[in-house]
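Of the protein chains in this complex, one is absent; all others appear in place.
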Amino acid sequence: MFDELNEECGVFGIFGHPEAANLAYLGLYALQHRGQESCGIVSGDGHTLRGWKGMGRVNSVFKENFKFNERLPGPNAIGHVRYSTAGGNDEKNIQPIRVDYHYGEVAVAHNGNLVNAEELRSDLETQGSIFSTVADTEVIVHLLARSKAPTHEDRVIEALNQVKGAYSLVILTETRLVAVRDPQGFRPLALGKLDGAYVVASETCAFDLIEAEFIREIEPGEMVVITEDGVKSYKPFRESPPAPCVFEYIYFARPDSRVFGSSVYEVRKEMGRQLARECPGDADLVIAVPDSGMPAAMGFAQEAGLPFELGLIRNHYVGRTFIEPRQSIRHFGVKLKLNPIRSVIEGKKVIVVDDSIVRGTTSRKIVKMIRNAGAAEVHVRISSPPTTYPCFYGIDTPTRKELIAASHTVEETCRYITADSLGYLSAKGVHEAVEKYVGSDVHHCDACFTGDYPVKFSGLANLDQISLFDGGERE
Amino acid sequence: MFDELNEECGVFGIFGHPEAANLAYLGLYALQHRGQESCGIVSGDGHTLRGWKGMGRVNSVFKENFKFNERLPGPNAIGHVRYSTAGGNDEKNIQPIRVDYHYGEVAVAHNGNLVNAEELRSDLETQGSIFSTVADTEVIVHLLARSKAPTHEDRVIEALNQVKGAYSLVILTETRLVAVRDPQGFRPLALGKLDGAYVVASETCAFDLIEAEFIREIEPGEMVVITEDGVKSYKPFRESPPAPCVFEYIYFARPDSRVFGSSVYEVRKEMGRQLARECPGDADLVIAVPDSGMPAAMGFAQEAGLPFELGLIRNHYVGRTFIEPRQSIRHFGVKLKLNPIRSVIEGKKVIVVDDSIVRGTTSRKIVKMIRNAGAAEVHVRISSPPTTYPCFYGIDTPTRKELIAASHTVEETCRYITADSLGYLSAKGVHEAVEKYVGSDVHHCDACFTGDYPVKFSGLANLDQISLFDGGERE
Amino acid sequence: MFDELNEECGVFGIFGHPEAANLAYLGLYALQHRGQESCGIVSGDGHTLRGWKGMGRVNSVFKENFKFNERLPGPNAIGHVRYSTAGGNDEKNIQPIRVDYHYGEVAVAHNGNLVNAEELRSDLETQGSIFSTVADTEVIVHLLARSKAPTHEDRVIEALNQVKGAYSLVILTETRLVAVRDPQGFRPLALGKLDGAYVVASETCAFDLIEAEFIREIEPGEMVVITEDGVKSYKPFRESPPAPCVFEYIYFARPDSRVFGSSVYEVRKEMGRQLARECPGDADLVIAVPDSGMPAAMGFAQEAGLPFELGLIRNHYVGRTFIEPRQSIRHFGVKLKLNPIRSVIEGKKVIVVDDSIVRGTTSRKIVKMIRNAGAAEVHVRISSPPTTYPCFYGIDTPTRKELIAASHTVEETCRYITADSLGYLSAKGVHEAVEKYVGSDVHHCDACFTGDYPVKFSGLANLDQISLFDGGERE
Partner (left out) sequence: MFDELNEECGVFGIFGHPEAANLAYLGLYALQHRGQESCGIVSGDGHTLRGWKGMGRVNSVFKENFKFNERLPGPNAIGHVRYSTAGGNDEKNIQPIRVDYHYGEVAVAHNGNLVNAEELRSDLETQGSIFSTVADTEVIVHLLARSKAPTHEDRVIEALNQVKGAYSLVILTETRLVAVRDPQGFRPLALGKLDGAYVVASETCAFDLIEAEFIREIEPGEMVVITEDGVKSYKPFRESPPAPCVFEYIYFARPDSRVFGSSVYEVRKEMGRQLARECPGDADLVIAVPDSGMPAAMGFAQEAGLPFELGLIRNHYVGRTFIEPRQSIRHFGVKLKLNPIRSVIEGKKVIVVDDSIVRGTTSRKIVKMIRNAGAAEVHVRISSPPTTYPCFYGIDTPTRKELIAASHTVEETCRYITADSLGYLSAKGVHEAVEKYVGSDVHHCDACFTGDYPVKFSGLANLDQISLFDGGERE
């Protein structure tokens, strides 16, 4: 999959470090792939919280001379990177959300998606709540504010017991950092340590950059409370079978991260090997759609005993906006980012490995590009099953009718993308690859392939019409 | 007074015009003097509201190619200009505030200050409300959202019956524009018409620019509701004696505006004449501290039979930021904006007229500047009484201890500013000047001179310590 | 005249001050009215020159945190403000121009216009010179570079002996600052002193801001050379009768400046008095077109014994760009900047004083605006003669055919601008007003009224077709 899906968010938290906000900045920088359109940090100095956020990538929001000590002082901080639709005014939706409420100040950053957010929001509005954003996070903040429970921990628990869906949360108050993962543990969240301070992050690659030591993952349904007195762990929610998102392995997480108990790179490469076993191909060489297809392509090539080559070069200077000439250059958008190496491809039977197909339009352009570079045959292999259902737990997939595999057979899709053959990894194959590294105790959520949604909600009735963000973009 | 006081805000509203947001922009542009640090517009198309706001002046927030039709479509709009302390993150406080709530969407822009905002805020937080800004406006929005009254009008009334203080409000929902002035009518608000659409604005100069016709002022305690069916007027509040702010006449409003029933220029000039009668001076000529002191200086000169000259030239290229050389140029800040004309002043006995003295530091610099240009004598005349009490109804005056006149006699102040003589217009003189143009029915609020606050509140007990924005700037 | 003519430039120089570039910045700031579209500073540390320049006003090119000490170090500096047509790429034309040449480094800033620039340029190109800008200044630099004279002073003299026209120049090398005024002395240039350092500036208002002491004006035909050894004065050019530009008095220079031997304000006011004597009017009051018409209007009112009032208020928040609504607001451009005070004007016979009329379109809008505000009669009085000829000595007037007075009688112009009467000050009256303050020794250039050009050139043959910048804007 090439620039078609967008992870919703990445979160980071740190408690008790003299350079908290600066390290949060670095953590977000390492998590940039989880959301590139806005970001923010809220810091706390024990008395008050201060925030800074903006549209754009981490190092455009926090520019060269950003004075972390002046603007975001204090030993505690949380941060957030986010994917969102463009538009100047969406700034209000940028996280973390920081508010004043009865108990002082609180800031929340959220990765995931609540499936009952609309109902809760409507209930809260009926009770007189006002909403300034369209973020689910604001629902959580309202629930926190309305709770009469005596302690902050109890209020968090009371609030979260009302929400359903996916959330990996970091919550900062004047005196504590709370990190929570929903009972299913859809999204990753890891705990680490640096110079005596505790850190939490969506992925361990954030720890690597700041040289924090990985301790363990926050468990599904676990709430970790970090104060000056140390770390306390709670399991306050009704237990339910975990369902971590298998797509983190397939595409989202960085290959150098460790999530859900395993190296992403190893699982991803094993998926490629399994794909080679399930859908071999008669070819001269294997190439990847870079960068996300690389590990699977390498696994495929190794298993198939075929040479792995760089057949497509990615242009890494691509910015957000671009000027297209009036003449329609064929496949312009893809061309800007990928260019084939003719000498590798010309006259060859090529297997091209990608991790997924969403709408099919990009795959079609890539196949044509490879063929124009002289390939004799183009065989597409996908290291995941056909994506046939939208995700409601935090990944911005299109509606069903836009998912090519929801309405087309593999053969039809193959014809549409103009490939000589098309093979998908089976759902079984996916799980086997995962199990090889993390064992078979946990069943990973694969609703996007199977429609088997671990957390039900009313919207599922009319599945064809909805997607994660239906109705949400009201501003 | 020269750049020492800051009006809080200006508001604008328009209902039923195909270019609503563009005209709101022009209206805010004409109201720019009422707040230069941030601004915003919310438009409505009958179904939904859309907003755009930012730090900076109107034509930096809405830049050259701003697409009003795309970004702020619809025939209705409200806008706001605001003075605020600097700081990137204060963006959250920019008005209008737009929220989702039980009854749909609503946006509010507010000029004034509530004296019971802190109590209301605290009550609301106890009930579970969260606050995203430090603006009083958000309190009003919460009260609106919590009202169970059946109609929008009733909810506005119920909300406003709980607040005390100064407010000229414009409220936009999907289907109506509501304009309200508090029972005392502290701040101005005028109603006009343009091409069949209704407009409201803090000052009539906003009507002039867009060529709207001035109909009448919104009355103290009046709520005007504009819908597709036309205009309805309500007087829903317990009646109390009006108390429009006399400082709008003295300094704030533009001289080409009409507020509280009279031309600002005429009243301001009459104050100068009255000042000449009360505090004449033996001098060769009269000069003004430009621009605000001009009308009073001209009135003074005419009444005194002395020549009026341009003795100080204002540099109109002054921007917000400036680089001061390490060597301390004397009176640098004032020098950047004012320069004396030596040929006018040299060897002369000069009367210099200004509208008020706040801290005294600027007056001191101006007197020294005039003296350095060779004046034989410098006589300062102020077209208002000594400012001795802070304002709590929307003007950002400093605390009492910073007001030079609160702790110093006229003679001491004269000595401090190094003038040869100093004369203030009496409170009686102020009221007479006003009455000459608007009659004697209405007593204008003069609390800043007399300490006689028309709307009481708990904070008045410790008057010396507080000012309008104490405690407010929490971000 | 209101925003119709544009002075070409202002220059500043300082030699021997530890904060040279910072003070140059302040000097340019005070000269901002002489050119608002680009500016630049070149500093010298005794060994090398460094420059910084950009499009925009002084405090957008040198922003808040500009590090003068790092970027523009050294005790010497020259600076320039410039009017120019817009366009991103015109940046190459921004002055000072700094180059490497046989004798080291040199930077030049120029106010004025050479009438034989095109011929010189063509000659130089024939000899193999390349030109990077369209500025006359570059011609001077080439002549400097090609001179074989032994000393820098001789090279400057040799170069300037080849050019004809108007120039007030500042030239910076590693070791000296040279300031020169052309033999006619068309443009002003003053010499001052600050903390032992020498300063030069187009107008004395630049000295006021930095608290430099005014010493004297550089004389027409004088070259002043400032080195570590002090100041030397030369008169290297063939003597010719001086011809300082009378329009500096009428419009360009700031009223608080002293140029050509007199206070600008006094001369300007005397022109108003003379105008009242030459063209009295039966009226209730006198108003000015602000800001440039103010002194003349005040002089007029005093002489005529009529009250002077503020009838038009200028909006000082106007920025460079603006969004016009689709509906054509009448006289929109003027409306943005000026608004009448109805209470002053309504029902009155009004004399409105301005300093000049160029195309007549703006005057027409202003007359209509005053009439719409209820004036019974509008009598326009202009404190200069009809502008009938273009300037070739540094003022950007339009071609003859665009000058309304070049092709229309006063009566026709009066009808065009829809005034009840129109009166101009006579050329004789202008000179008398000037002579009253500076004596009758010097005849000021009045070519724009009389067509009597002190420095002839080939282009004068086809006067109707050309203006100062014909052919110039080649980029």
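A few comments on the model shown:
Letters A, B and C mark the chains as written, and numbering starts fresh at 1 in each.
Rule of thumb we're sticking to: contacts are C-beta pairs under 8 Å (C-beta built on N, C-alpha and C of every residue); 3 or more make two chains touch, one makes a residue touch a chain.
Not measured: the values here are computed from a predicted model.
In terms of the touch definition stated at the top, the absent chain reaches A, C within the entire complex. The missing chain, though absent from the display, is touched by one residue of A:E248, A:E309, A:D420 or A:D446; that residue is A:E309. The omitted chain makes contact with just one of the residues A:V42, A:C205, A:A304 or A:I351: A:C205. Set against the missing chain, the residues C:N69, C:S129 or C:T418 yield one that touches it, C:S129. Of the listed residues A:S263, A:T361, A:T399 or A:T418, the one in contact with the hidden chain in the full complex is A:S263.
Against the chain not displayed here, subunit C makes contact via residues 48, 50-53, 71, 88-89, 91, 97-102, 125-132, 141-142, 145-147, 474-475.
In the full complex, the hidden chain is touched by subunit A at residues 19, 22-23, 25-26, 29-30, 32-33, 36, 57-60, 62-64, 66, 68, 195, 205, 208-211, 254-256, 258, 263, 265-266, 291, 294-295, 298, 302, 307-310, 313, 315-317, 319, 321-323, 325-327, 329-330, 335-336, 339-344.
To be clear about the criterion, only the chains that are shown with their structure count from here on.
The pair of chains sharing the greatest count of C-beta contacts is B-C. In this view the innermost chain, defined by its CA centroid being closest to the centroid of all protein CA atoms, is B. Distance between subunit B and subunit C, defined via averaged C-alpha coordinates, is recorded as 37 Å.
Separating the centre of subunit A from that of subunit C, both taken as means of CA atoms, is a distance of 61 Å.
Among all residues of subunit C, none touch two or more other chains.
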